[in-house]
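One protein chain is absent from this view; the other protein chains keep their places.
And now, chain A:
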Amino acid sequence: MAADLSAPALAQQQTAKLVLLGEQAAGKSSLVLRYVKGQFFDYQASTVGAAFLTKTIPELNIKFEIWDTAGQERYHSLAPMYYRGAAAAIIVYDITSTDSFNRAKAWVRELQRQGSPNMIMALAGNKADLESARAVATEEAQAYANEAGLFFLETSAKTAANVNELFAEIARKLPKAEAAPRQPQGGIVLDSAPAQAPKKSACCA
């Protein structure tokens, strides 16, 4: 992160925090890993690797900082820090589970309460490849999304269907950098560079 700030070529780049929410096995980590790394594993353990990833969309000059819940939502113990400053949220449900769809609706309400009012929210019906086991009709989810003012897509982390589209559409919807500056003036990036040597002034050798 420190390097990004000092690289002049990226000076205009907009950083956008994006958070994922949704029931445990809905496929939050899988979506992120598919999008950022192009990977998919059938039995994805809740991994360290998906908790905080970044991805740049050069055409739009946007860098996503993607946060996963790291399981803290399980006992309703997600910290306020998680929502803080998030420019966008993807609420994920599993199209084969009505429960996960209801849970997604609850997350939308929670975000409307806790998140910033101009946060971009997207609803993703994941596991779209499991058509034969579908429990949530596309029309039903679309109708809900329209009503709640969410952008909606059905996705499959397994086949990669609509995954890039989902993130790209969020990027397009983000307010432009000048309208939403994120890095405040005077911000300090903590790094492990050794402390600079004390300046030796001429008068006190």
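Miscellaneous remarks
To be clear about the criterion, contacts are C-beta pairs under 8 Å (C-beta built on N, C-alpha and C of every residue); 3 or more make two chains touch, one makes a residue touch a chain; residues count from 1.
By our rule, contacts and distances are computed from a predicted model.
Of the candidates "Protein BYPASS-related", "Guanosine nucleotide diphosphate dissociation inhibitor", "Exocyst subunit Exo70 family protein" or "Vacuolar protein-sorting-associated protein 25", the chain left out of this view carries the UniProt protein name "Guanosine nucleotide diphosphate dissociation inhibitor". Here one chain is not drawn; of A:A25, A:A51 or A:A168, the residue touching it is A:A51.
Listed here are the chain A residues that touch the chain not shown: 1, 36, 46, 48-49, 51-56, 70-72, 74-77, 79-82, 84, 183-184, 186-192, 195-196, 198-199, 201, 203-204.
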